[in-house]
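Working notes, structure below.
Here the complex is missing one protein chain, while the rest keep their positions.
Up next, subunit A:
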């Protein structure tokens, strides 16, 4: 969630009240914001040396509160100190709109562009900073690091329309980027900003494209190279009077949301909002932008009342919803409906559920009438595999073993090489983008986690007896998700002697508790239908030769190999940095379901 820092004194002046920190915290809480910090309460000298700030966490979908102006406006409306403004467009006296022509080639890289002009704006340093900061916040959030949308703002008096939005090979675009002193072409610009901490992370968006998006004025002055940087020529300053905003994007919805936010937040400092004419016949996007009319929709009175548990008349619903920025009137066509105008600031409203939530917020979540949630009786049940797993957990603990919970993700070598196992391919689920080499795959065995746990508990006295009951994962191309989980039981013992009989004894105990009888080899061989388990010597490089066994099970008329146990091979001990002998047991529980 974005956190916005605003000047405390300025905000309280806008709200017409001098709140204590607690009072303001409560107001935020009620409205769905979170006061992160009031720097006047800070103990840091650098905080106290500056004018006090309020750091406010904004819900991720409230783009209309990403700056001081938006927070002040929405809280003033909520406190019924004003109605939400109705923003309107004013054509220039000449009647001639500025035009922006979108060339078809832009479809290859960043197809959409919109814009607006703020006439006779009066910036102060604070307003200017807020304007720049809002663009930055929109770039980070809604625009997902400028990939989806990017904004360029220009001093209109330094450029001459009509404007064009084009896509050209990087070498053909040459200009002086913002705050630079040398001209460079698109290719050189990529190299120039390669190492730049701020801009470097946006270069990938267009770098490898054969054409780069660019906006020119009628003199071929470059306004911007979206989504990377503006030209120095048209940069805005605190003294700029007329601001030309251009917004390029990948989707139609977000380009206008951004336009709406900039207009709604900063039109208060301008004399008028002037539309621009966009000429884009190739994709039917020719229009005047922006469209500032609210979205007209309807909400069912019964739905609003029923879900909130209220029984409010339309007039009261209407009053409460106006505190959230809506304009509401009873529908002329249907008495069960309300006509709701959703203002341009409320891009987050998609469904009447959103309107219902706003009604609940305006009423006060914590004041809503409480109701009995137990409408129907339902029957509880555990998941069978969890019930089975819990039986083995309790039995292992009762037998004197301690439960551990290592992680499910591990490195490839821990899961394979360190256990003297070879990755056969197509077995382990591999991650695409882990941040560290600790997490490369989903484990296919519980052993690495157990051995790592022992290794980090070397201060503990021996013998150390631990176990885990949890899932491992495998690739399984027959399934929709191409993978499956499998519930395993595993135990490990480290002591001065191997503990081989200990893990064997634990296996016997578990089998006894799971009602599986031990079959001696002779009986097992002569009577294939006998149900129960037996063990067979196993040649497995994880274990010391001659000291490993496969666990076999006859259950429900089928024979399974459900696991292995043995004394770990000394080379495995060395890899996991274990100084004493270790024996392990691992088995698949799913067959006992």
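Side notes on the structure shown:
The criterion applied here is as follows: a residue touches a chain if its C-beta (ideal position, glycine included) is under 8 Å from a C-beta of that chain, and two chains touch if they have at least 3 such contacts; residues count from 1.
Everything below uses one rule, namely that contacts and distances are computed from a predicted model.
Of the names listed as "Large ribosomal subunit protein mL46", "Phenylalanine--tRNA ligase alpha subunit", "N-acetylglucosamine-6-phosphate deacetylase" or "Multifunctional methyltransferase subunit TRM112-like protein", the one that matches the UniProt record for the absent chain is "Phenylalanine--tRNA ligase alpha subunit". Interface note for the absent chain: among A:291, A:354, A:413 or A:508, the touching residue is A:354.
Only one of A:51, A:169, A:400 or A:505 touches the absent chain when the whole complex is considered: A:400.
In the complete complex, the hidden chain is touched by one of A:120, A:306 or A:335, namely A:306. Only one of the listed residues, A:148, A:263, A:338 or A:535, touches the absent chain: A:148. Contacts to the hidden chain, counted on subunit A, fall at residues 1, 29-32, 34, 59-62, 141, 144, 148, 251-254, 295, 297, 306-309, 348, 350-354, 356-357, 360-361, 365-366, 368-373, 375-383, 385-386, 390, 393-394, 396-409, 429-436, 439, 442, 449, 452-453, 455-457, 460, 464-466, 471, 473, 475, 477, 480-485, 487.
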